[in-house]
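Only a single protein chain was left out; the remaining protein chains are all shown in position.
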Amino acid sequence: MDAHIKIVDFHVRYGEHTVLEKINLEIPKHQITVIMGPSGCGKTTLLKGMNRFLELVEDAHVKGQVLIDGEDIYDPVMDVTEIRKKIGLLAQHPYPLPMPIYDNVAYGLRIHQMCKNGKEMDEQVRHFLQEAGLWEEVKDRLHKPASGLSIGQQQRLCLARGLAIKPEILLGDEPTSALDPISAQHIEKRLLSLKAEYTIVLVTHILRQAKRLADHVVFMYLGEMVECGPAREVFENPRQERTRAYLAGQF
Amino acid sequence: MKKRWAKRHIAEAIFRLIAHVSFVLVAGSLAVILWTIISKGFPAINWTMLTQAPKGGYYLGKEGGILNAILGSLYMAAGGTLLAFIIGLPIALYLETYLRNSPWARYVRLTLDVLWGIPSIVYGAFGFIFMLAIGMRASLLGGIIALTLLELPILTRAMDEVIRMLPRDLEQAALALGSTRLEVALRVVTRQMLPGIVTAILLAFGRGIGDAASVLFTAGYTDRIPTSLFRPAASLPLAIYFQLSMPYPEVQQRAYAAALILTVIVLITSLGSRWISSRLSKNVIQ
Partner (left out) sequence: MIQSKSLSARESQSERLSLAVRLRSDKFARWVFIILSIIPVVLALLIFGMLVFKSLPIMKVNSIWQLLTGQVWKPEEGLFGFWPFITGTIWVTLTALLIAVPPSLLTAIYLSEYAGRSLRTGMKPLLDLLAAIPSVVYGVWGTLAIVPFIQNKLGPFVRQHLPNIPILNSDNPTGFGILAGAIVLAIMITPFIIAILFEIMNNLPKGLKDASLALGTTKLQTIRWVVFPQALPGIIAAIGLGASRALGETMAVLMVVGNVARVPHSLLDAAYPLPALIANNYGEMMSIPLYDAALMTAALILLVIILLFNVTSTMALQSVLGKKGA
């Protein structure tokens, strides 16, 4: 496996409460890895550990390493803004920024000064709105507030916004659970087509979604990584008892 | 991905520093103010100051203390707070139990907000007109009335908040328990509301005792210890104001002492209300 992310002895606790216990795993490049498990098993925490979002949580203590292309992102000399530029996050609830649609997508471009002139920025905004499958619906109202979009459109806008900074890795924290089925399907289709260029890590509690999207699966339970491997192996021939029980719908 | 001192990081570091300095300034201003008041007032405090009224005629007297103001303030603020509580508690109860979110409740709450925003000088002016109209002279009672007007919106609003936060289930449980258990239910409800109400009372008291503009017109001033509701009464804020500008150092000393005492009273009510509410909150269901 060509590992893009390597997690070594990763340990997280919130105050006195241990959330992640000695996690060791590798995330393959250019595949969709799904982290699944019952609620409370720590999958969101693991996801947030990959772009150093745990620092935003009060009382969170992190030990261990997360290596991306060989560099540990938790090394103190690392620039967390550069790290987060490399890793896009699609959250559960879409939060459009308080600005027009165009500016939402251009936000990252401006922050990281990625465009030389206005024409290039227009081109980039159009490109990423197309990538996210939103261009046709908004091309005539680019300068209207993003808050006017439907929730499915907002999530696609967040996708465009995240893609615009040209990350290598895309994280998704239950990105479709707040959406109606049609928008959810749309996002899933986009993710499947994006894996050719990006490494995608998704968290989901919907087993069927995992089965639809995953190339690689990580199963977690109560803060531990129980089993991981190629999707077909894990789904058809789980090695662990707990995995089997989860797949059978027992919890 | 290594850290380079990019412009944005430098900008953030500078901003964070400025914000931190602001924070320190604000916190420090409290220290500076308290320091001035304590260092000027503490030397002026002695047994005479606390237990005697000023002697030697119409506050030019150099002897004596500020007992007149201490007692006057305590009586006025206690009276004002008591009256404001007696009037305000039923209003707050009525708002929550009978009216809930009806339009009338919204009008009353809006009016209370308006009253809350009225500066104390306007209450003083109003109290003055009112007293003139009914032929009352500046007196302890006048001061009490002015303070009641001032504290009423503060107390009522605060108690309204407290009662609104009462968990619904507690009320339901109380109602469902029937008449023979009503007393028990009442006890549960009062214990739930108690810390909030005590806090509200203490804060209103602290606000009232420190106010000068409302009692300026209505309570008058005198060197004598208050013995009657219908004679003028001294108050600590006015004692400070009138005596600070006197050219006699002994008189100014009394002003500093009064300032210190007033500040200490207000500190006690402010911190005390926090302490009491956290102690009493042990029994409160969140």
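The letters A and B name the chains in turn, as written, and every chain counts its residues from 1.
We take it that a contact is a pair of C-beta atoms (placed from the backbone, for glycine too) under 8 Å apart; a residue touches a chain by one contact, two chains touch by 3 or more.
Since this is a predicted model, take the numbers as computed values, not measurements.
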Report summary line: Answer for the absent chain's shown contacts is A, B
Query raised in the report: Out of B:A212, B:A233 or B:V251, which touches the unshown chain?
Result: B:A212
Query raised in the report: Residues on subunit B that touch the omitted chain in the whole complex?
Result: 8-9, 11-12, 15-16, 18-20, 22-23, 25-27, 29-30, 32-33, 36-37, 40, 87, 90-91, 93-95, 98-99, 104, 107-108, 111-115, 117-126, 128-130, 149, 152-153, 156, 179-180, 203, 206-207, 209-213, 216-217, 237, 240-241, 244, 255-256, 259, 262-263, 266-267, 269-271, 274
Query - On subunit A, residues whose C-beta touches the chain left out of the figure - result: 51, 53, 56, 58, 81-85, 88-89, 91, 93, 95-99, 107-108, 111-112, 158, 161-162, 165
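The rule is short, and it goes like this: only the chains that are shown with their structure count from here on.
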**Report entry** Whole-Å gap between the CA centroids of subunit A and subunit B
**Finding:** 53
